[in-house]
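Left out: one protein chain. Kept in place: all the others.
After this line comes subunit A, so read on.
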């Protein structure tokens, strides 16, 4: 664990001491090396599932794919931000990289935490660099509104979580995940247990996001700069899912009745947000709502607490993380050339940038859950698990899958096909950096087709 944390921590002095010419290549290279080392976490050697143990941090098959995803994302964020930060002064570039690294650190420690207290502290800590990224480097005036929504939705919902954790520590004497998993049902008085259940999970449901409390997400994703959008879509949403999976261990007998309204909300959200995607004019907004839609499926799957549900949730989280981040990178390549996110003004790019159209196609196909990609595997397992829970969910999930396919194809056809507007005829050709960025997103996705057991998690 330390062999990842200390290099990541030392990336901060690297970004401050590197010479201007070597700032970006150096940080990129070193974060790549850290990613390569983090792949070692994926091999699970113990029977108890917990490996690389130290008193405060450990990895298990649930957290290791998320940890690797987090470490994988840092070089990709640095790669994506290189162009639009080129005209900023040097100090501001260094601060940007420092923020990304701080975010990375807090996320690694959050996923690797064994104590729920540390998880909570790191969960809150990850908000600060993200907020600074959105409000300082975002593009429009609305970013202040977006930052406020983002911050206060999460803060307001996570304060009850803090109280719940403290009460739990008081009652059972421990908050260590290793011990919690062995505890039996906790005796709590009959009406307080509903509050207990809700407050434990509210923070994560807001983070997921669940349909009714999802309002912060389209704002934050659209107004954030590219690195902010990438990390938000790929990892921060999964913090919510991960937290839910961990905390539901302690809530077990209550979950059977109390999860009902939230599952319905999540499934309804899948349908609603997919439909909203069909009428979006702003490309980033479309991708943000598609994130809400996929995460609705994940939320529903975690809430039913079956082994297949948890497996499917984890697979979909990883696959969606890579796909959504890739989509944001593609939207950014479009934005850097035409300075507009409106889809109606940036059409027909297949004629102008054909190789980028290939990446668009693969990513849109991944988004609509094309076999044999892990997106489909995750969705299929989740749909089957939900079907086992109740036959009626097939209406929501089936219609949701249909509309997902529709808007993914719509996004592809709108941006790539169609008449080429006159103002796009001479655009800058694709940089090899952009091709590298997208390859590094899609290659892990394709590799996961061959060994999905790496991201199956501990429930299988």
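Methods note: contacts are C-beta pairs under 8 Å (C-beta built on N, C-alpha and C of every residue); 3 or more make two chains touch, one makes a residue touch a chain; residues count from 1.
What we mean here is this: contacts and distances are computed from a predicted model.
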The complex's invisible chain, by UniProt name, from "LLGL scribble cell polarity complex component 2", "2-oxoisovalerate dehydrogenase subunit alpha", "FAD-dependent oxidoreductase domain-containing protein 1" or "Proteasome subunit beta": "FAD-dependent oxidoreductase domain-containing protein 1"
Candidates A:7, A:160 or A:348 - the one touching the absent chain: A:348
Residue of A:45, A:170, A:189 or A:426 touching the missing chain in the full complex: A:426
Candidates A:83, A:340, A:358 or A:430 - the one touching the absent chain: A:340
Touching the absent chain when the full complex is considered, from A:139, A:275 or A:358: A:139
Positions on subunit A where the hidden chain makes contact: 139-141, 144, 279-281, 338-340, 342, 344-348, 418-426, 428
